[in-house]
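What follows is a single structure, written as structure tokens, with notes after it.
A single protein chain has been omitted; all remaining protein chains appear in their positions.
Showing chain A:
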Amino acid sequence: MMLEVKTLKKKYGEFTAVDGISLHINKGEVVGLLGPNGAGKSTTISMIATLFKPNSGEILFEGENIVKNPKVIQPFIGYVPQEIALYETLSGYENLKYFGALYGLSGKAIKEQIQRISKIIGIEDRLKDRVSTYSGGMKRRINIGVGLLHNPKLVIMDEPTVGIDPQSRNHILETVNKLKSEGISVLYTSHYMEEVEAICERIYIMDHGKIIADGTQEALLEQSKIQSGMKLKFEKPVAQIVDQIKAMAWVTQVQILDEYEMIIRSSGNGSSHKDILNALMAMNSGLISFDIQKPDLEQVFLHMTGRGLRD
């Protein structure tokens, strides 16, 4: 096991930011940490990155307690903070060189590493320009590059795709997949559920300082027992038929989206969808189209916490 966190607790005065959480990351595993603002994600990450000391609990890196001896993990951790942690008046190259130097890289080694990393993050041609002249996406990429310079075993990425264009986001997700293929472990936090679904093998969901669920995406969906739904579109206003639909035996929930659209959830499986469709056809409802909606992490999160990820 690369990293193991045991009953970690962090308090600020009377407020408990992290309340006895436990988690682990295996070698070469990409693990997602999900939670709304104030859930305790950043505090957890900061404790793993040795920036904060917990009030109680243990953090073990390859079996050694880093709370007592932070130097055990520091050379092997790549930290990508949520903010663009770069010197804007320096060039991308100067930034990479400086942070690489803090990890003891110098001379030929650092030049080679800068070349390698700049290829991975796709920013080779702008390295000599000042960071202040970069787009948001380029800054994010350099921000990640800095965390990868010293070949870390564990990379912590705190919301690395906030506020960037789709192209840069895709590039970052590809970078994470590359890291995974090289056997590097990644702890990834994000507000974007689709990112977590795309790259994370396991997910921890945090709320109010606690981990409220964890597992693979499938396991989380299974745990949540959220029903799949059907998005229906009619040629006439849904208000005329909504009562008849609610009266159907299999229907457990009706959500009206607009004048002509609604989502219905049923207690059964695929066969209940077929039964509902048949019933709608029989009642001459004016159905134009339908779309089967499988439950996703967003719904799991909403179901478990009662609020959206971006709330």
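The rule we apply is simple: a contact is a pair of C-beta atoms (placed from the backbone, for glycine too) under 8 Å apart; a residue touches a chain by one contact, two chains touch by 3 or more; residues count from 1.
Keep in mind that, in the parts below, contacts and distances are computed from a predicted model.
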Name under which UniProt lists the unshown chain, selected from "ABC transporter permease", "Gluconate 2-dehydrogenase subunit 3 family protein", "GntR family transcriptional regulator" or "NADH-quinone oxidoreductase subunit K": "ABC transporter permease"
Which of A:E83, A:D125, A:D243 or A:D258 contacts the chain that the document leaves out: A:E83
Omitted-chain contact residue, chosen from A:L3, A:V146 or A:I203: A:V146
Absent-chain interface as seen on chain A, which is shown: 46, 49-53, 70-71, 74-75, 77, 79, 81-87, 89-90, 94, 98-99, 101-103, 130, 146
